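Just one protein chain is left out here, and the rest sit where they should.
After this line comes chain A, so read on.
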C-alpha cells in the first residue's frame, strides 16, 4: 500500500469510504509527520488529539453508514482562523495566548464535513508578508532546496507559508489559506502545490482575523486541482454573519471538473510580460499556453492597461483597511496588555501596540494611518480606489474576449530567507502578478507547472470571471494533466 501521507484528499476520502484503511491510521500517520518536521516550523500549535478524535468519529460514522463528505481527512488550519478552544494568534505577539470561544465559519464547515485538525499553521504576522519571515513565532522553512550544492533555507512564500510548506512536505494533505494580495497563490507556486482564491464573498470572513476586509478571502491549498475543488466545496457558502458573503448556492465543482477546453478562449495579458524577468518564468508561461491550446482552447492576446498601477493601489488600500481593522488591538478586550508603571489609558494603548505588533505590521498601520489622515485622504486613498475601479474595468473588458486569463503566479521562484527582508518594496514586488485579481475580487488559482534551472517549482496562474471558479479549476486541471508535475522536495528535515 502507498504510504498514507502520500495520498491526496480524494484518495483518503475514497479509500476510507472503501475500507482500505481506517481514519485513525491516516491521522496517526500525519500526526507522526507533523511531529517529525519541527525544522520546518510550519505549525504554531499542533493538535494531534483533534485529528484523532475526528478520525475516531469518521471510523464510527463509516461503521454506522453515516459518512460525511470529508470523513477521515485530516487538514492543517492557517492560524488566522478562530478555532474554539485552540490558540489563535495570526502569528503575532499581540494575540499570543488568545483562545477563541467560538469557531470561524470556514473551519466550522470543515469540521462539520468530517475533517480533523492537525494543527494551526504558521503565517506572516496578521497575514502581512510574502515570505513568512514576519511571524512572531519564527520563519517557516520551505522543504525545497536549490540544486546548486548549497544549503540555503528558502522562503515557502507568504502569507500562507505554513500551509504551503506543510502540504509540500506531506505533513497534511490540504490546508486552509487566505489571500489578500496573493497569499494563497504565491506560496503555492513557491512550493509546487495548488491553491485557489475564490471570488470575493464565496467563503465567509466571519472568524478570520481581519487584515484588509475588501480583499481578504479564504481558499484551499492542496496537492492538486481536484483536491482544491473538493476542499472549496466544503469551505464556501452563504453566511449571514458576513455582510459581504455571497448569497449563492455552492456549485458541485468536483463533479463538473473537465480538462476539455474546446470552445474556450484563454487571454494572455501583454502587460504581464515584464522586461528583465527570469527567462525560466517566460518559458514556463509559453509552455502553459501550448498546454491550453493542446486542451482545445483558443488563445488570444489581451490588454490589462492599468496593471502597473495595481501594486501601488494595493499598498494604499490594504494598509488603509489594516490600520482600521487593527485598531481593535487595544490591550483592553483581548490579547496583549502592556501597562507601564503609572501609565494612563493612552500610554497603555501605545505601549501595548508597540510591543504586540512586529515591524511590518507597524509599517503598514503607519502607511494606512497616513493615507487616511485629514488632508491626504483624497490624494492617496480616493485616488487608489478610483484606480481600483479602472483595474476591475480592465478585467471586465478583457473577459469580453476570453473566458480565463493565463499568467505566471509570481515573477520568480522561491528566494532565500533574508534575501528580501532589508527592502520592503522589493518584497512587495513579488506579488505583482497576484494583486490585480485580488483588487478585482476575481477567482484565481496557482498550479505547479515546471521546475526552474535551480530545481525549484514555478506556478502558473489562472484568473477567471467572477463566480466562475469552475472555469479556473478546469483550466488548472488541463495544465496539471499536461505539465505532469511530480517533483517533490527531498526530505532533509
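The definition used in the following text is that a contact is a pair of C-beta atoms (placed from the backbone, for glycine too) under 8 Å apart; a residue touches a chain by one contact, two chains touch by 3 or more; residues count from 1.
Everything below uses one rule, namely that contacts and distances are computed from a predicted model.
Q: Choose one: "DNA 3'-5' helicase", "Branched-chain amino acid ABC transporter permease", "Putative aldouronate transport system substrate-binding protein" or "Aspartyl/glutamyl-tRNA(Asn/Gln) amidotransferase subunit C". The correct choice is the protein name in UniProt for the chain not shown.
A: Missing chain, per its UniProt entry: "Aspartyl/glutamyl-tRNA(Asn/Gln) amidotransferase subunit C".
Q: Who touches the missing chain here, A:144, A:253, A:285 or A:315?
A: That would be A:315, which touches the missing chain.
Q: Which residue, A:42, A:250 or A:384, contacts the hidden chain when the whole complex is considered?
A: A:384
Q: Going by the contact rule already stated, which one of A:357, A:399, A:433 or A:485 would touch the omitted chain in the full complex?
A: A:357
Q: In the whole complex, what residues of chain A lie against the chain that is missing from view?
A: 98-102, 199-201, 214-215, 240-241, 243-244, 246-247, 306, 308-309, 312-313, 315-316, 323, 327, 330-337, 339, 343-351, 353-354, 357, 362-363, 365-367, 369-370, 373, 379-380, 382-390, 392, 424-425, 439-441, 466
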